[in-house]
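Just below is one structure, and these are the notes that go with it.
Only a single protein chain was left out; the remaining protein chains are all shown in position.
Labels A, B and C are assigned to the chains in the order they are written; within every chain, residues are numbered from 1.
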Amino acid sequence: MLQNIKKKARAYSPWIFHAHAGGCNNCDIELAACFAPRYDLERMGIQLRNNPRHADILIVTGPVTKQISSSLRRIYDQVPNPKVVVACGSCALTGGVYNRDDGKPNYALAGPPEKLIPIDISVPGCPPKPESIIDGVMLALEILRKK
Amino acid sequence: MVMELARYLTVEAGGRLMHVSVIDRGFDGYEVVYHYALDHLEKNLHLNIKVSLPEHNPEIESVAKLSPEASWSEREMMELTPVKFINHPDPRHLWLPYEWPNPVEGVDYEFLKDRLDAPPTQKSSNQPSLMPIGPYHPLLIEGAYFRVKLKDEEITDVDVKLGWNHRGIMKLFESRSYSRGVYLAERICGICNVTHTTAYLNAVETLSGIEVPDRAKYIRTLIAELERIHSHLLWLGVAGDLIGFKTLFMLSWKVREKVLDIFEATTGSRRTPAMNVIGGVRKDLAGETIGKIERRLLDLRGEIEGLVKLGYDHPLMRRRLQDIGKLSLSNAISGGAVGPTARASGWKLDIRWSSPYLAYADGYTTWDLITEDGGDVWARTMVRLKEMLVSIDIAKQCLQALKKVGGPIKIEAVDPKNFPYNEALGKTEAPRGELMYYIVSDGTNIPYSVRIRTPSFRNNSLLPKMLKGYALADAPIIIGSIDPCYSCTDRIIVIKDSENPKGRGA
Amino acid sequence: MKTGLARLAKELLRNSLRPVTANYPAIPEHARPHEPGEEIRGRHRFDVEKCVGCGACQTVCSSGAISVTDSGIERVLRIDLSTCIFCGRCRDICPEEGLQLTPEVPSAQPYGDILKTFKVEHSVDLSSCVGCGRPTYPKKQIETVRMRIISNLDKVNVDSARRDMDIYLKYCLNCRRSLSYIFGTHPRKLY
Partner (left out) sequence: MNLIELIIQATLLTSASFIFGTIYNYEIRKISARLQSRRGPWLLVPKPLRKSLGTTRILQPLYDIIKLLCKETIIPPTARRRLFISAPLFALLCLVASSTIIPIGEYSALSSFDLSLVALLYLLLAVPFTLILGGSVSSSPWGIFGGQREADLMLAYETPIVIGSFTTAIMAGSMSIKEIQVAQTLSLPYLVLNPFAAAAVLLGIIGKLHLKPFDIPEAEVEIVAGPATEYSGKLLGLMEINKMLLTSVCIGLFINLFMAGGAVPGVTLNNSLTVLTYLAEGLIIVAVASLIHTLNPRFRIDQALDWYIKTAALLAAVGLCWAYILRHIYPAISG
């Protein structure tokens, strides 16, 4: 009985921390639009916290630039377990439009986030529509429930 | 010699130094280009002064003492290309990551010493005298780093380190054809991506001598003005959040959703319209979509007037925003402020008025320029709020004109073939200020080099001056008042490794 | 000074009666604007008849999301939605309107099955060379090229073009080179 209360509580009040890793801030404003009146995420008890210590879900946007890669790694370590990482936007999945055509790595990027931190959910789109982000968060709830 | 020319241009002629860019010509050394805007004398008048330097240890006198706005441009060039600007007031590292493989010698990296992962140390009493507003901070959506020196909660000195968003965009530009570059220009900044494509296309179209048909001009101006409304509404929400006014964030973003609906209905995607292509516009606006937009613009105007009234008479908001982050007119001109930050200090600087492009010229639309003279955060808020109403007027006039003006929406050239000129300057008035693209072409369909000077690049250099003397509690809203967009600021130039002087960098 | 607060209070109380929140996860269509534009750029869809597999979309894609691989007897066009930036350029460039962007928004997936759900694939069978049996170009592409050449040429040399095409279009590049030696039509006859 205690176990399923714990699982339910985790799935019913996930707190999100948004880590910007260098993209063009289009995904960030779409994520912020998810908390605006039209796509209000607080209906499901979700809060956007700006302190990694308080967070359950870490949403990463943007191809990780070299300079912010060490900070992103530290932010990931600061989020207490159990945690879920959502990669949001095609930059966060494979570097999107910032990849060079001849396959050589872009000198300013430290590769997409999957090279630095383990990713659990990927949200495509450039920028992903708030509906896709909400789907991603719903999937994250399921994973939190199982963790 | 450059100093006398610079003194004449800025002091007597009253011109504005927009940007200092360095073009790497491979074997025959480097070209330092000083971009001067003299568009207050005559519309669309610009002047590029070129100085070519030898290939081995190129050096030149720094102009930063005379016109301080050039200091950040020169710092950027000094850091990223082997060109040295002699006795530059502050030649420190600004953009490159700390552990860049071969740091430029002879520059003391003060930032390298107190690395970020060192535990926060309070030297004196428990009052922290040095406050890092670090790459991740709730005040900044994106990465930036302000080292704030404090004397019991009053800011005495601010030091800025940027480059957290540096994606090497200009190197990518140099490996993409013009028509593909449009989609890269759109992804420099997510909030003002229509102005980026417009500026890029202004430059490319003047480069290849293409004249955009009238209908396309009206559609481009309409999309640009709708984006200005969306950008100002977004800023109003974020500014409300910065002073703790969550309700203003919700109200203004509720209105912003209406603008995004217009974008989605007409251009197919909420935030990346991708309407502008070389020679015109991708998709025509049919008759009834124009009617739809007009109806939506009507109730949008009602909502925005409500927000303007709210901004005016909310007692606490006025008390929180008034007379903080002051920027006098003389500081604005010498520091080279652009956009609403300059207009709030009483400087009539607006690219749509001084060097009109697309449908802002006299024959197409008529609108008036908004300036305030307070110079503080309250004045900037008022300038942006009133500008939204002006944008709605321009959008309305474009819609009326679209009903009458027929004609094609695009010239069939997918990729420009011949290039009558070998360099071009494209400028627009982004929601944050003057945006400048400088494209050098070598005749092929891939640009030789692209230099971008974004408005936030210039406004950020004014922040230390604005922040001094105010409380730490005011720092978020002062930093927020210039509407910083660090994706724009960190688009940065290619690196030319010193080992292979021949090639144009990695 | 109090009027500002009073007016805001009245407006907020009026707001509370009609929240604008879309009931998204419960009713999916609730989030779309009332009359969605017909051309929302979402997931791609290949039109099986029209697409000839020419690969023009691959050259034009601004983020390198489209990959064309020839494997044995078929050419596979694969669009990787996790790299795609949905700019709609491939649809505008496609000469045969074989590629459409449906308004269906690609939704989030667990990281593991990124391979199967974020891929839009379409395969076109390649014609094999009569001479050496190696795969050459897609059958449909050869057909459309032939029709287009015949329709655009002026009457005089239409039948000679048709005769040449019947021969040359069936062979791969190497066989054509060797054939041109035999027929003596190779431009550089020096060696």
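The criterion applied here is as follows: a contact is a pair of C-beta atoms (placed from the backbone, for glycine too) under 8 Å apart; a residue touches a chain by one contact, two chains touch by 3 or more.
Note that this is a predicted model, so its numbers are computed, not measured.
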When the whole complex is taken into account, which chains on show are touched by the absent chain?
A, B, C
Of the residues A:G22, A:P37, A:G96 or A:P128, I need the one that contacts the missing chain.
A:P37
Chain not shown: contacting residue from B:K246, B:K348 or B:K403
B:K246
Just to verify: which one of B:R180, B:R270, B:R320 or B:K386 makes contact with the chain not shown?
B:R320
The missing chain sits against chain C at residues 5, 8-9, 12-13, 15-16, 18-21, 23, 25-27
Per the touch rule stated above, chain B touches the missing chain via residues 119-120, 122, 126-128, 131-132, 137-139, 153, 240-248, 250-251, 254, 314, 316-317, 319-320, 471-476
What is the set of chain A residues that contact the non-displayed chain in the whole complex?
5-6, 8-13, 36-38, 40, 42-45, 49-51, 53-54, 56, 78, 80-82, 138, 141-142
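Definition applied: only the chains that are shown with their structure count from here on.
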Roughly how many whole angstrom separate the Cα centroids of chain A and chain C?
30
Just how far, in Å, is the C-alpha centre of chain C from the one of chain B?
35
Scan chain A for residues touching two or more other chains and write them down.
37-38, 96-97, 101, 126, 129
Residues of chain B engaged with two or more neighbouring chains
176, 183-184, 187, 254, 257, 272
Which of the residues in chain C come into contact with chain B in the complex?
1-5, 7-8, 11-12, 20, 33, 35-37, 39-41, 60, 62-63, 85-89, 92-93, 101
Residue ranges of chain B in contact with chain A within the complex
96-98, 116-117, 134-138, 141-143, 163-169, 171-172, 175-176, 183-184, 187-191, 193, 234, 237, 249-250, 253-254, 256-257, 260, 270-272, 485-487, 492, 495, 506
Which of the residues in chain A come into contact with chain B in the complex?
19-20, 22-30, 32-33, 36-38, 50-52, 62-63, 65-68, 70-71, 74-75, 96-98, 100-102, 106-109, 126-127, 129
